[in-house]
Structure formats: structure tokens, C-alpha cells
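One protein chain is absent from this view; the other protein chains keep their places.
A, B, C, D and E label the chains in the order they appear, each numbered from 1.
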Amino acid sequence: MFFHRQELQHKAKPDAPDAVYARKLQEVLGGQYGEITVALQYQFQGWNMHMPGKYRDLVFGIGAEEMGHVEMLAVMIAQLLEKSPLGITDEAVQKDPTVAAVIGGTDIQHGIVAGAGARPVDSMGNPWSGSYITASGNLLADFTANANAEMQGRLQVARLYHMTDDHGVRDLLGFLLARDTMHQNQWLAAAEELKAEGIEELPVPSNFPLSKEERDVSYQYLNFSDGAAASEGSWASGPTPDGKGEFTYHEGPTTTAPYPAPTHPDARFYGTTEVPNRIEKIAGAAQDMFHKE
Amino acid sequence: MFFHRQELQHKAKPDAPDAVYARKLQEVLGGQYGEITVALQYQFQGWNMHMPGKYRDLVFGIGAEEMGHVEMLAVMIAQLLEKSPLGITDEAVQKDPTVAAVIGGTDIQHGIVAGAGARPVDSMGNPWSGSYITASGNLLADFTANANAEMQGRLQVARLYHMTDDHGVRDLLGFLLARDTMHQNQWLAAAEELKAEGIEELPVPSNFPLSKEERDVSYQYLNFSDGAAASEGSWASGPTPDGKGEFTYHEGPTTTAPYPAPTHPDARFYGTTEVPNRIEKIAGAAQDMFHKE
Amino acid sequence: MFFHRQELQHKAKPDAPDAVYARKLQEVLGGQYGEITVALQYQFQGWNMHMPGKYRDLVFGIGAEEMGHVEMLAVMIAQLLEKSPLGITDEAVQKDPTVAAVIGGTDIQHGIVAGAGARPVDSMGNPWSGSYITASGNLLADFTANANAEMQGRLQVARLYHMTDDHGVRDLLGFLLARDTMHQNQWLAAAEELKAEGIEELPVPSNFPLSKEERDVSYQYLNFSDGAAASEGSWASGPTPDGKGEFTYHEGPTTTAPYPAPTHPDARFYGTTEVPNRIEKIAGAAQDMFHKE
Amino acid sequence: MFFHRQELQHKAKPDAPDAVYARKLQEVLGGQYGEITVALQYQFQGWNMHMPGKYRDLVFGIGAEEMGHVEMLAVMIAQLLEKSPLGITDEAVQKDPTVAAVIGGTDIQHGIVAGAGARPVDSMGNPWSGSYITASGNLLADFTANANAEMQGRLQVARLYHMTDDHGVRDLLGFLLARDTMHQNQWLAAAEELKAEGIEELPVPSNFPLSKEERDVSYQYLNFSDGAAASEGSWASGPTPDGKGEFTYHEGPTTTAPYPAPTHPDARFYGTTEVPNRIEKIAGAAQDMFHKE
Amino acid sequence: MFFHRQELQHKAKPDAPDAVYARKLQEVLGGQYGEITVALQYQFQGWNMHMPGKYRDLVFGIGAEEMGHVEMLAVMIAQLLEKSPLGITDEAVQKDPTVAAVIGGTDIQHGIVAGAGARPVDSMGNPWSGSYITASGNLLADFTANANAEMQGRLQVARLYHMTDDHGVRDLLGFLLARDTMHQNQWLAAAEELKAEGIEELPVPSNFPLSKEERDVSYQYLNFSDGAAASEGSWASGPTPDGKGEFTYHEGPTTTAPYPAPTHPDARFYGTTEVPNRIEKIAGAAQDMFHKE
Partner (left out) sequence: MFFHRQELQHKAKPDAPDAVYARKLQEVLGGQYGEITVALQYQFQGWNMHMPGKYRDLVFGIGAEEMGHVEMLAVMIAQLLEKSPLGITDEAVQKDPTVAAVIGGTDIQHGIVAGAGARPVDSMGNPWSGSYITASGNLLADFTANANAEMQGRLQVARLYHMTDDHGVRDLLGFLLARDTMHQNQWLAAAEELKAEGIEELPVPSNFPLSKEERDVSYQYLNFSDGAAASEGSWASGPTPDGKGEFTYHEGPTTTAPYPAPTHPDARFYGTTEVPNRIEKIAGAAQDMFHKE
């Protein structure tokens, strides 16, 4: 169950309206790596988790916090839009090119659809999508996904920080940056803990029998581009991070197989085939096809 | 530039047709973590990269290999579909409930749209989307994204391995599992190398001035759910993975702010407001609105 | 069957080109609540309706009108784009910041994709989606959906009215506003008529046996936020609109249940579990898994 | 801010696994009118609301409850999937057509992607989309949207009720049906209260000056289909629900306008035009086009 | 303007219910090449057309017919669903695996969302999308798009023909096949007429000055795969269809350029760069960044 309190985790009040910046903030509210994504991602991981205890408490504990971050961004966006022209026709606006320029950069739907309110979309207006979420049931994979989400998220907030001088906005972003610092650290720590406790290890999934994979190519760097410098990396020689092999380096593939013969499905799919084969098949198909009518 | 060779990296020939399994394989061809995703993700990372050398060679070297994996899966799917009934009406089919069941589980578009061919979709028929890709320009973030993609991908292939007995299919999956093992290891090694070389560090992005973030909350575990076990994890006490702080644990938030006042945008957006304010504003707006007509 | 007549229901001719406004008009052509939505929504309701007569005639009668509204907006948009620069490079354009600003606010695809023509998209460029449509077969629910669609639609047209001074555009919008007034009234009247005739009643669906629902909580306002004013509304005490109960007000839930135990699916899904359980299950699974190979 | 408690509002435990039914339940979790939609819709309405007090408390109070409904459905789905075959190859499965049929009807990604967990998708696998949400800032419109959402939602739950015999599932659905009964009643009451208090009235938006709309057609039923029975409805004669007019009935349109002349945009868009005009324009365009190169 | 008549162009009545087939028919109603696509595509081409007369009359004349085809398919689907179990629990259903299999193959939303009605989706449940439409303003390109749409559409209908024995369904499909035959012929004739009248020619767009394109590579077949047989085609030697050149054949590219240097955007985007350059830039950026705070 979820409970809402009409307070915010941090002040979210801009110095001044800025409809163009409001649009930009939508990215970290409703984008691929925005707060809706992490809020729902952590909760789905919790609902699907296969054991009780500290890991499940962890995803629930952070998931609810992220819902509050969605809220802070939404109310910030609404305030940035509050006094903005947003396309209302007005002679002054039309004659001032800077204002006109601002209009060009706004989220049009902020005005027409939401009446100067926040929207569940990214900075280019794409609606948030459930396909952004990762919750596989395998915690080592998912905590890596979470670490990545917090890295991408903090990176985007850092970029947004430089796109405004508004002290109120920067104040909120400074808070979100700190929480992202925490969450990056936390997911990396949690991933390490899974390994330290022997619950999961590399490669993911660790309990799939390695004997079933084609071990000959498990640690080969196969170079399909012509840049030779890739051979200089730690991924081209030396021990592998999973502790189970040694990297080697090869130009191009080490294995090859001839191209399989083209398929010849039922002629009634009307795929194009070589003539003789085609006619023969059609004849047979036609029989099947007509005898029952 | 890309060059194609009419060979495969590994044999991709099933023992027998299986249209239901063909649909399942679509997940790792055209799903969120399928081969199209990694092929294009690594290439976009290369095209956007801000330095030459081993890291760029790395993403190009693997990106082209992944395009070849898309191909192996596509030709495998086409062969799995080759002799399948795929919904063609036939009395025997209609009377055999197992065959009828098979039809129920197929990708309908494999037959109607592709004529027994592979499609750029996932196992539920959702078309592949550009929004699956991550290429931020920050390599530590992106290599973490790549490691996650390879973990999720290998996990899905491992699950698919158990959903068939076909030796030809399992043979191909065993090869893909091995390559995913390699790629997990490689991206983790590359992420470590970025840190070892001092190019990037944690938290991402590492050169954003930490003094600008609200450091008071940078290492606090704030528990917004009521599961107390989260306090037992390595994310709740001790040094942080970025080497710059100490974790602490708190029930609920350590900061709070009152809810901001509701916004009152231009009355011509026709948002609902308290009555007196509303009437006053409408009067003013009406004047603006009418004087120019 | 549908027949087209090369006339419009109302004049649709702008005074002057305005490519930025053309983009804004796309919202009511191809947005969530645009004319394509209502045109197809009413028609699907007609095709799926389970009885002949006045209600079916109603949805067909209005559905075809709405197709004509799509047309009026499309030709209006094409004319607004006709003489606009739309990004064609021209020295004058580049040097005049107001014109430059205009370019920033246009739908880029109006020029590149449609050659100065209308598009089946909303004002942010999202393609129209079949998921905008509601046609459930239950007319009380669907007429409420229709009333909502006409309210949202008229609201958006009203906002758009203030975003231009063009008399030709405002003339058309004044016509659409009037038709939306009609359609709001009509769907509300139709919903009432369904109830007056005893065909449907509240709650929807009315013939699901109420004894099957958990009647204890059917009229309780449960407050999951901490705003106490919700207790003052007509939804917190007094008779309910369906005439079958009395509202009551409660802080938080009136019922609760312990969290169910975590699931433990087949180990071959490689979900993360507690260690002992995991090992035991893997052992068993491995047996299953290997004996057939 | 949001807080999570590891309890459920109602017991959510099925009698037996049923992977096909788990897929069906996804509709009311992640579909157009599922619980994610209402949870986020009410919260966005709150974040964007232009006045404090009972209406804002109302949307926050219910919004948080709906997040808890998402949770109940998610844990129910995970349990329905727990012991299901989900496509794992097994001889018994292959030989039992009922089990084979079950596999045909499952959400393939439940197994491959989520490892027997819930997903943020609908029953056909479409990811949840931000475009499902309505939050316009106009409360009379939005509460009508909310009433519709609860009607569609209760209708879908009622249909799902008959698609299972599982007592645990039916028990949960009986609870959700009751809450939907409450929420239908509540939004209808809230919409009436807005009108009773004089805050909003019909047509939405009520404070747009009616004199600006083309009042001649504001209450005309215009019949664009040939079903004559539509003239018998209460929408074809008598007073209108907004109390501001009288319905009238007409076959076809009462207004008409000639089709506007085709547009002739800049020739450099290469649209097809009549020959003479085209050549002339190309000549001019060519001059513009070439003189600067 | 559009007018609807409550008649169909052809009888649309199945012999018997078939919910699985109803799902398959959705492909040609709401798929990429379904009737909604062509209906709206031709109308958008008409609304955007830059000249009056026979070509515009043509797209309007066919566009309205296609709306009637959408209708025929929708009522057919509703009838196929009318008596189908669609997942309603019933002991007989549960025990009969053939019926169970049927349930596995249905569109789940046909039951839960539409109450046994048609939906604006394809056979895999993807909602129809505005991105399926092509209306560029260039008629030679668009008529080629139309010819393709009718080819893909007729191909899909032909495949569907073999997936049922129902005489009523086949009767309707036989009618649609004939209309697709007509429409393929018509668009090919119209494309030829554009060329015969000198309005358009190849390559599209024909009035872009050929001197501006890199004519050296305008007729070269460049082979980027290793299949040598492509040299045998009519596209590898001889005159070109546009009448303006001669095909030639080459292995691989005939031109090449070195890879451009990596970009170095503003350091405040936090992209990863070589170390020395990075530090230098950050220093500069930091100055800019801090002096104004």
C-alpha cells in the first residue's frame, strides 16, 4: 500500500517562469531514464522478487522515494509554466523575437492539452512507455540495470544544471544529483553484496551450466571492425572479470558456417521462389486448396 | 562502411519446424534486449564517441558482430517457420488439438504479414523501437548500460534454452550464450579500465563539481517503505563504492519542504480555480481578448 | 458505406500563412482528443453495437460528421503552411530572428515529409494511435467516454482560439466550438436516456450482481493522502449518485492483509532466491533438465 | 511524498496457478484503463491543480490508493505464474494438449523477460503508455474522464470475473469491483459539486464566451448517416443539458462551404502541380535556389 | 464532407463464429497495410494535393470506398466473435482442449476491452498508428506507395483466404481481393499517366536539378555483400528505367573518405574524452560555469 503526504522532500520553487526549460525538465520526469522509470522499475522488481528480506526492502524503500521525485519535478514544471506566454497571442509577444523564440521551444501540449501543467512525456513529447522498465527477476542483472539508470539519470540532471541560471531550479537539481549519487553507490554496493554472499555471480545468470555454452568462444575478442587498437584493452588479454577464463584477441570471427538454404514455405503464402519449384508447389497446393470447396 | 559476407558465425539450422518457438526467439532478435538493440546501440556509441582509439574500436568491433547475430536469429526463425502450419486451414489441423494449440501460440504476423519469415518485433509482436538504445556520450554510464544489456540478453537466452529440445536451436543458443559471457566480461573490464586510466570515475558524471550537489544527502539511505531489513545491507553503513563517503541509514526522509502553492496560469487556459480569483481573472482576460477584435 | 462530397461544412480559409499555428492545430486533428479519435471512436461503437435503432443511428450520424471535421482541419493546415518558409534556407530568413523563431516552432515533418501538408499526428509530432479509442460495447460507459472526449476537445479548441488573431482560423474554431457544445450536450442527454429507459444504470456495468462485490467498501471514501479537506465533499457523506448507498469517510484503508510470501518459480528462470532454497531447487531442476539430453 | 507499507489493502492469493489468466489480468494492471492509468492520472491532476482544498485532496487521496491496487494485481499475477509451465519444455507438456493450449495463451514475456513476474503491459503485451492519461487542468472535464475510466475499468473487471473460477482471484476482483463502484460514484458526485458550487458549468470550458462560438449550430443534431431513428432521441428535441438551448434535428448539414482551392507551396518541396503553373514556379525557384551557390 | 449509408458494399456474414480467425482479420482492418491505412492515406493525399481535377478526384473517390471496407471487416469481426467462448469460464470449455486452444489464439482484448467487438489494432494487438500513412505531396512517389499498399494488402487477404473454410468469410475476401486487383491496376495506371502527361518523371522528384547530385555514382551498382550473382541482373548493366543513364557494376564502393575526427562538444555535456584534452576543457568550462553564480 502507498500513502501520500502533502509535503515535498525538497523545496521545488523556481525564481522565474521558463516554459522552454519546463519542457527540458520533462526528460528527467517522463523520459527513458526519468523518475517515472525508476519509480516503477524498483516497484516491479519488488513485486516480482523471489525472496523476502533486505533486497526486497531495498527496492521498495527507494521505489517510493522516486515517486516523490516525480512529484517534485511535476510541481516544478507547473510553476515554470505558470506565468509563461505559452503561445497566447499577444501583440507584444509577436513583436519581441526573443519571446517568439521561446514559444518555438516549448512543449506545445503543455499549453493546449495540460493548460500549463506537467505531462507524462519526455522532452520531445514522447509519452512515457512501459518498455523503459527492466525487472527480470535476476537481481544481479537488475541491479546493474538500476546502476545504469541512475548513471544516465544523474548525467542528464547534470546537463540540465548548466542549461539554467534559475537558483530555485538549480537548488532542486543539486538535491536530485545528490540522491542519484547515493543511488549509484547503493546499487553498485548491492550488486557486490549479491556476489559476496554467493547468491549470484558472473556471468549472469550464474547457475546456467557453463558446460552447455560453447566455451571455445566464451573469452575471445572477435574484431569485426578494422580498428586495431581494441587489441590493447584489458578485454583482449589477461584474466576475465568472472574469474573463469583468459581473454584472447582475434581479427574477425574464429568460427564460420555456410549460409543455410533458403526456406520454401507452403506455396499458399505466395512468397516468390525459383520458377520450376514454384510451379510444382503451386500445383500441389492448388489441389489441397480446391478439393474441399 | 559495412560489408556483408554470406556466411554465418555459427550454424543456425533447427532439427524440426516449430512456429511457437519461432515466436519466442523473436524476443532476442527484436526485443528490448535483443540483438538489434545491442547492434545499433554499440554503433551509435561509436558514431557519437568523442575520442579515437581502443574504446571506439571496441564498440565498432562488437557492434558489427551483433548485426551478424541478428542475421543468425532471423534465418533460424525463417527455418523454424518453414514447414509449420501457421494457420493454413486443413482438416487434419483442425481436428488435432495439439496442432490447434500450436496455432494459438504463434506470431500471427509471421504468416499473414511475412509469409513465414522473421520480423523486427519482440515475442509479443511489439515492433522494435529506437527508444531501447542508450548512447549518452559518457562511456562509464554507457558501458554499464552495455553490461546490463548483455546480462539481460544472456538471461533471456538461458530461459529460451530450456523451452526447446531441438538440438539445432540449442546449439545456436549455446553459441550465443558464450558470446554473451564474453561481452559481459568485456564491458565490465572496459568500465574498470576507464576508472583505472583516470578517464572516468564514480559517481557518473565524475567531473560535475560535487560541491554543487546537496552533499548532506549524498550517502543517506532513506527508507520510504516499512521493511527494516534494508538497514542490514552494505548500502546502509560503511564506505561507499565511489570512495568519497560513508553510508548512513534513516527511516523516511531527512529533509522536507511544504507543498508549494497551486499555480494560477492565464485564465484563458480555462483551468479550474477558486471562484473569486477566477472571476476577477476572467474579467481581465476578457478585456485583453476582445479589444483586438 | 461512406460517401464523400467535395464541400466543407464550414469555410476553412486562413487570412495568412502561419506554420507555427499549423503545428498547433495538429493537436485537434491527430491528438488524443482530436477529430480522428472521435470520428473512428463513434464508428467503432456503431460497428460493435448490440442493438439497432436510435443509439446506433446516433453514433453513425455523428461519426461521419467528425470525418468531415478532420477534413476541414487538414485543409486549413495545408493553407496555413502554403506560403510559410518552413525552413527553406534564405538569407532574409536567417537574418530575421522572428522568422528564425517561427522555424523553431514548426512541425519539421510538415516540410520534409509532407511537403507543406497536414499529417496524422498531434502537435508534438506523435502519430495518431488506435489506443486513443474507446468502444466497449457498454453504452453508458462509452457515452461517458464520448462526453469526456467532447469536453477535452472543446477545451483544447478554446485554448487554440486564443493563440491566434487570424479571423479565418477563429471563424472555423468558432464553428467547431459550437459543434462541440452540441456534442457534449448530446452525449450527456443520451447517457441520461439510457438510464431513463431502464437500459443501463449505475454503477457500470449495472447488471453485474452487486452481491458478488465486496459491498462493505462500495461507498467508503478511503483517504490515502493527508489532506483532510476531502472529507468535506459530497463524496464523503450523504447518498450516492447510484441511489444504492451512503458515502462514509475514513482516514486510510479500512481493510488490510499481510503481504503474500514471495514466489519461487521454476529454477530454470534463474530468478534470484535465498541461497539454500536456490541450491536445492537447482539440483532438482538440473536433473529434469539433463536427463533428456 | 509517497510512503510504502508492506501490506495489501485486500488479500491477493490465488487458489491455483493459471498463466493464461495472469496474462488476462495484465489488462487491468497495465492497459488503457488499468490501475497504472488511474494512479498516475489522479496524481498528475493533483500536481497540476490550480487551487488547494477538497478537490486536490480528493485526487491525491485516491491516487495513492490506486498505486496500491497496481501492487495487488502485480503480486497476484506473480503468484498465478509461480507454478505454471510457461513454456518450459517437458515431455508431459508436449503430449498434453490442454497444457499445450495453455502455453499458446500465455504472455510470452512473462517467462522470457520477467522470469514469471508481472509486467507493465496490457493483455496483448502493449507497454503502458503515458498517452493513456488525461489531466487538462479543467476539473469538470477531468472528473468526467475519471468517471469514464472507472466505468471502463469496472466493466473490464466484471468481464474478468467470469473468466475464472478461482476463489482467490474472484475474491480480489470482488474487492476491486466495490472500489470501482465507489470511485464511479465519487467522480460523478465531484462533477456535480463543481456545478453546484458555480465553479464550472456546461459546456466545458464554461467561461469561454459563448458569443464567440457559431451559436446557430450549437444545438442542432445533424444527421450524416441515413438512420432516421436518431430523430427520436432526447438529443433531437427538447431542452439541452447545459440549460442554454433547445435541440433541433436536421438531415445532413445545415451549412456548407465550397472546397478551398488547392495550395501551391514553394516549388522546392517538389509537390506535384498542374504543368504550366509548375514550370513557371520552378523557373522562379531555380533562380532563388541557384543564385547563392 | 462524409456521409454514411447503413448498407454494405458486399455481404459480410460468416457461416459460424471463429474468434481466432476474428483476430487474424484484424490485420487487414488495423494493420500496417490494413483498410484504415489506405482509407486515411488516400484522404490525406487529397487534402494535401496541390492541384484540382482527376488526380484529386481519384484519391477522394477511392478513399471513401476504403472507409466502407473498414466497416465491412469490423462488422464481420463482430459476428465472428458473437457466439465464441472468448475465455468465459465454462466447464465444457475447460475440458475440451480444442476449445482451450482456441482461447489461446484469440485477441484477449476482443473480450475484455471490446466485449466481443472489433478493435483498431492489428492481428498481434498493436494499435493502428498514424506512422503507417504516406502522403508526401509528390504524386509519383505517393501513387507508388499506394500501389505497394494494395499489393501488400491483397497478399495478406490471399493468405487469410486459405486460413478459413467459412464460406461467408471467403465470399467477403473474394470481394476484397477483386477490389485490391482494381486498386493495384489503378495506381499503376495513374503513375504512368503522370509520366505520360509530363507532370512527373523519374527519378522522384524529377525537377530537382540533376547537376546537383553526384552523377558519377547515379547508376553504379555497388556490391557490399559477397554474392556475385547480383551482377547478372538488369540493374547491373544496360539502360536505366529513368532513361538517363547506363547501369554499371562494381564490387564494393567506388568512393571512400577517411573517418572524420571525433567531436569534442562542450565539456559540460560530460562526454568521455582523452584525458589531457578533457582536463583542459573542464578547466575552461568551469570558469564559465562558476563566474556567474
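Side notes on the structure shown:
Please note the rule applied: a residue touches a chain if its C-beta (ideal position, glycine included) is under 8 Å from a C-beta of that chain, and two chains touch if they have at least 3 such contacts.
Model, not experiment: these values are computed from the prediction.
Partners of the chain left out, restricted to shown chains and counted across the full complex, are A, B, C, D, E. Across the entire complex, the residue among B:Gly63, B:Gly153 or B:Gly227 in touch with the chain not shown is B:Gly63. Mapped onto chain C, contacts with the missing chain fall at residues 1-6, 48-53, 55-56, 87-89, 97-98, 100-101, 103-105, 107-109, 111-113, 115, 121, 124-127, 136-140, 194, 197-200, 205, 207-209. For chain E, the residues touching the chain absent from view are 6-13, 32, 52-58, 60-65, 68, 75, 78-79, 81-83, 86, 88, 90-91, 111, 115-117, 126, 129, 131-132, 134, 136, 138, 140-141, 144-145, 147-148, 151-152, 154-155, 158, 161, 170, 174-175, 177-182, 184-186, 188-190, 192-193, 196, 202-205, 208, 210, 212-225, 227-235, 240-242, 245, 247, 253, 255-260, 263-266, 268-271, 288, 292.
Mapped onto chain B, the interface with the missing chain covers residues 1-9, 30, 36, 40, 43-44, 47-48, 57, 60-61, 63-65, 67-68, 70-71, 74-75, 78, 113-121, 127-131, 133, 135-138.
In the analysis below, only the chains that are shown with their structure count from here on.
To find the repeat of D-E among A-E, B-C or B-E, check which pair has over half of the same contact pairs by residue number; it is B-E.
Chain B and chain D have CA centres that are 26 Å apart. Looking at chain C, residues 6-9, 32, 57, 60-61, 63-65, 68, 75, 78, 115-117, 126, 129, 131, 136, 138, 155, 158-159, 162, 165, 224-225, 227, 253, 256, 263-265, 268-271, 292 sit in touch with two or more other chains.
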